[in-house]
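Every protein chain but one is kept in place in this view of the complex.
By letter and in written order, the chains are A and B; residue numbering begins at 1 in each of them.
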Amino acid sequence: MKSKKSRLEKHHIEDLVGRSYMAFCVLLLIVIIISMVYFVASKGLSTFITGGVSVGEFFFGTKWAPEADTPSFGAFPFISGSFLVTLLAALIASPLSICAALFMTEIVPGWGKKLLQPVIELLAGIPSVVYGFIGLSVIVPFLRDTFPGQGIGVAAGALVLSVMILPTITSVAADALAALPQNLKESSFALGATRWQTISRVILPTTMPSIMTGVVLGMARAFGEALAVQMVIGNAPFVPKSLFESASTLTSVITLSMGNTTMGSSYNNALWSMALVLMLMTFAFVGLVRLLERRNKI
Amino acid sequence: MKPRTVDKIATSLIVFFALFIVAILVGLLGYILFRGLSHISWDFLTSAPQKIRAGGGVGPQLFNSLFLLVLTLIITVPLGLGAGIFMAEYARPGKLTGFIRLIVEVLSSFPSIVVGLFGLLLIVNYFDLGFSMISGALALTVFNLPLMVRITEQAFRSVPKQQKEAGFALGLSKWKIVTTVLFPVALPTIITGTILSAGRVFGEAAALMFTAGMSSPRLDFTNWNPLSPSSPLNPFRPAETLAVHIWKVNSEGLAPDAVEIAAGASAVLVITVLLFNLGARFFGRFIYRKLTASKRMN
């Protein structure tokens, strides 16, 4: 028989072990993020510190020739390419996603949700290599036959990405619409407004900041997607002159060249600088989401 | 135009776009399965890939994907539980909690290629673990961990307040309440979330190319001694997963039936992810029913 006191102590010890284990887990999260930032930054900054490339040349230079006799490291084609495909993908996916979300919550709330919810989850579950594979064997030949150019290019990349970010935007938008107070809609209907009037004048304006959160989250995913884009975009290090011309993104050039360059060479360091840009953009996207959420609360 | 006509047009447009998304999914799945299913056989699922001859399978890759998933979950689940419970039950609102929440958000939105590069730098090169299963699992941990934290936190928060208060009324310590009262109630949600996140791990390729490697040494499936380099259980061997294999076959494949293998492997990958999704739904419902039923009986 144990005394009451020792049982109490056992509780205390358990509690202590539990707490310190949790502290360890949380600490690990902090260690991971700090080491990620530290390692990627220390590699990525070496282009500017020891490599002698000026920040201006890297961000705004349009000539990418790291292997040339007088190498130049203008990463503008990649940075602009990333932004271009991301924005295009968001432009294509957002209206579709908002329609899907309205369908689930406003038009046919019952079976609409039952039908679309699994569809959205499945779309989110398809791996990105499979998207790339389909992009290369369906979208590229389709674009080649329908439009001028070789099919490969910015348009193909944006189309593949738009399908990939559909689920993200749709699920956030659907949540936002579902969270809207019922009486808001009812009072609009009571005033004799049609459903579309209610949607366009009441529902969408009030939920817009939340829907934008979804769009930004989708863009964050599109910005960082690597393999699917690399397979269909063509990878020429230039700012494209048309949507059907081969171009590059930050992720595609990293995937393409990381393994072929030796660690510590200025070529390799420039790729790390691009990884750093990707990382900073993640911070920017998260910051933007926070900003939108705060505005939404007010 | 009359508002009623506008309403009709707008509604039909929304319905059209929603059904268009369903059509995209049906088209995607149909295409993948149509192209791939004819190639899937027991032999394809179990035999080793061939380098230059036709008729290779994806046996080792399928095993690697599953084993890598198990390894990743072994690492992430306990860590995610710890940090998640802390966030749900212990953390007081304040700067530190806000900071940890921000970290979780940032970690989960990092592009997988950045995680892969970080893994290459720190785990593969600096820790000298080489291209190996364990390197891959640690890299996957980086982006699976924030998901686990979020899943755990939400699961614990959704437990009714009364249960916790009843525990306190009985004079239990907080840790005891967490482990014996809250944890069992939160478990179904956690399991469902874990299975869904597992789907993402299963399809990941960009991060693994730089960490788990793109080669699959000959495996001896009769050798279950984890010390042996040819044993499938050895976590320190390089391991090509199914998703990476699709990428490699698609780009470097010398076998005459490379296209069919990529299609078959894509189908296997998608079917597995489908199974994960269905499994998560089924399991969640099953556990929920069991838990609620047993409570009524007591």
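Basically, a contact is a pair of C-beta atoms (placed from the backbone, for glycine too) under 8 Å apart; a residue touches a chain by one contact, two chains touch by 3 or more.
Convention: contacts and distances are computed from a predicted model.
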| item | value |
| --- | --- |
| Identity of the absent chain, which is to be given by its UniProt protein name, from "RNA polymerase subunit sigma", "Carbohydrate ABC transporter membrane protein 2 (CUT1 family)", "Phosphate-binding protein" or "protein-glutamate O-methyltransferase" | "Phosphate-binding protein" |
| Options A:A75, A:I152 or A:I203, residue touching the unrepresented chain | A:I152 |
| Residue touching the undisplayed chain, where the options are B:L37, B:V185, B:L233 or B:L275 | B:L233 |
| From B:S41, B:S158 or B:S251, residue that would touch the chain that is not displayed | B:S251 |
| Candidate in contact with the missing chain, chosen from A:S42, A:S187 or A:S265 | A:S265 |
| Positions on chain B where the hidden chain makes contact | 51-52, 70-71, 74-75, 77-79, 81-82, 125-132, 134, 213-215, 217-218, 226-230, 233-238, 248-254, 258 |
| Residue ranges of chain A at the interface with the undisplayed chain | 17, 21, 24, 64-69, 136, 141, 144, 150-152, 231, 234-238, 240-241, 245-246, 248, 253, 256-268 |
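Quick note on the criterion: only the chains that are shown with their structure count from here on.
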| item | value |
| --- | --- |
| Separation of mean Cα positions, chain B and chain A [Å, integer] | 18 |
| Residues on chain B engaged by chain A in the complex (per definition of touch) | 3-4, 6-7, 10-11, 13-15, 17-18, 20-22, 24-25, 28-29, 31-32, 78-83, 85-87, 90, 100, 102-107, 109-115, 117-118, 120-122, 125, 142, 145-146, 149, 173-176, 178-179, 196, 199-200, 202-206, 209-210, 243-244, 246-247, 250, 262-263, 266, 269-270, 273-274, 276-277 |
| Touching residues (chain side chain A, partner chain B) in the complex | 11-12, 14-15, 18-19, 21-26, 28-30, 32-33, 35-36, 39-40, 43, 95-96, 99-100, 102-104, 107, 112, 115-116, 118-123, 125-130, 132-134, 136, 138, 163, 166, 170, 193-197, 199-200, 217, 220-221, 223-227, 231, 251, 254-255, 258, 263, 272, 275, 278-279, 282-283, 285-286, 289-290 |
